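The block underneath contains the structure these notes are about, expressed in structure tokens.
Below is a slice of the complex: some chains, not all, each in place.
Just so it is clear, A and B label the chains in written order, and each chain counts residues from 1 on its own.
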Amino acid sequence: MDYQQILDTIHDEMSYRDVKGKVASYIPELAKIDRKKFGMHVYCGDKQHFCFGDSKENFSIQSISKVFTLAMAMRLMGEDLWDRVDVEPSGDPFNSLTQLEYESGIPRNPFINAGALVISDILVDQLDDPKKELLEFVRHITGDPDIDYDKTVAASEKATGYRNIALVNYIKALGNIKCDVEPIVDFYFHQCSLAMSCEDLSKAFMIFANRGRLLDTDEKILKPKTVKRINALMQTCGFYDEAGEFSFQVGLPGKSGVGGGIVAIHPKNYSVAVWSPILNEKGNSELGMKALERFTTLTGVSVF
Amino acid sequence: MDYQQILDTIHDEMSYRDVKGKVASYIPELAKIDRKKFGMHVYCGDKQHFCFGDSKENFSIQSISKVFTLAMAMRLMGEDLWDRVDVEPSGDPFNSLTQLEYESGIPRNPFINAGALVISDILVDQLDDPKKELLEFVRHITGDPDIDYDKTVAASEKATGYRNIALVNYIKALGNIKCDVEPIVDFYFHQCSLAMSCEDLSKAFMIFANRGRLLDTDEKILKPKTVKRINALMQTCGFYDEAGEFSFQVGLPGKSGVGGGIVAIHPKNYSVAVWSPILNEKGNSELGMKALERFTTLTGVSVF
């Protein structure tokens, strides 16, 4: 069975009607999304790619952007980054303040909000124009010069993002934020608003399946060790409070976002992105999880 | 033994040399205070008053101001206020965020920072010019038109007050803050910067020892029930993590501030204020606690 057949099978078998969750509603812009949307895209090591459904439609990638900013911060700081943020699973819902209180402002990992905000601080501190450079980075690794922030989403998040603003101020009080609060959260809300398609995401994440190199040009974007670190982090911390379940069901390193996107990679083999905006109670795409589980079952490839 | 003799005895017996704590240093302005400062003032129900030392010198009243703003908020909202803030001891250090996470943004009491910031929100929401009205309130109950904010202290707190800004944003995310964050913390940092003397404070707190009425004019400032509520709160929650110890040692309702001031009242009898900027490890004036313990012992009056 080839990849396209497998994708067609998944598309036939599954529908938004089978899942009961809700679309994210914490900002008005996300709540407007049509719950019927469903798309998937696979990008292979041999440059072939396969897709179905709404795979070319842009959506808000939200927390998936944390993988891009982590990659940029590791290019700047290497392993020194781990003085500012830890690499262990969180064990608490993704927005908890409690752990910081007992761990001196060092977030548990770069994928919980606290950790991603420390990463934002690093980029704001070290880059001249972090918003521009993030765009350039993402456009470069996808080869798509049209990728952009969704200004409406960014503004909407900023208007209601009190918890994230609280986090930055709190970590600053604990000594682990250098810059002013305003540019950090401005950058953070912009990165979350990045609008990309499954096709874009699967192509972008090929650098993590291809030891840090662009597939087309073999250009080295990240060191192999950086890729190994990021993949290990996606394996253990990529799915909020559901990392263990995803590790079992899908068995691949990956990252989800509340916009309903999930990307996962199989080192050396492929990168796969799926999108359905209906979320389960842990905040991950319900249909997306099922589709990826089915995908690894049908391809017969599993880490474990 | 009359009150002046008792105060003289305390002044003779005690000295800043006997205590080993440190002056508050979290903002530069407070760290500059001379640790030798020591003053005390008693104001009696029969309008007599007694004092020693630096009792007429202004200092930063800090958290003592929370009693004034609570009184103002209760005049506006009465017992409805308790939908927004609870009346129970905290059990955690005064700046903890943890409890809010499990209690839906309702602070444990109006004297922990979280509670005082909700009170600020109420005053900013309901008053045209809260900073002006607070000044007028304090000037009115002391009869001293010169009481003012210390702008340098207020600015200093604002520049480093990330934890309090975090608190307001966090409580706003949990739905218990109505106004914008900026005017709330601006008001809060101003109230903490109020510069008053022991003489001022003991006169101001006479309304809590005199069933809500000004001693001079018998003007009714607060309802007796409001006074009873505030006094009960000062008894159980007035001393950060040391409320139980103060209740035993001194046995009076009172309130402390990190500027080194403490005020306590004996209903119907007197109001007493003491100031020494050296703090014990719980953040209360070390010499002030001792002086008040000695005072209640020598006067032979104790609640228990």
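The definition used in the following text is that a contact is a pair of C-beta atoms (placed from the backbone, for glycine too) under 8 Å apart; a residue touches a chain by one contact, two chains touch by 3 or more.
Please read all numbers here as calculations on a predicted model, not as lab measurements.
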{"item": "Complete-assembly copy number [criterion: all chains share one sequence; 2 shown]", "value": "4"}
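Methods note: only the chains that are shown with their structure count from here on.
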{"item": "Centre-of-Cα separation between chain B and chain A, whole angstrom", "value": "48"}
{"item": "Parts of chain B lying in touch with chain A, wherever the complex brings them together", "value": "96-98, 101, 162-163, 165-170, 172-173, 181"}
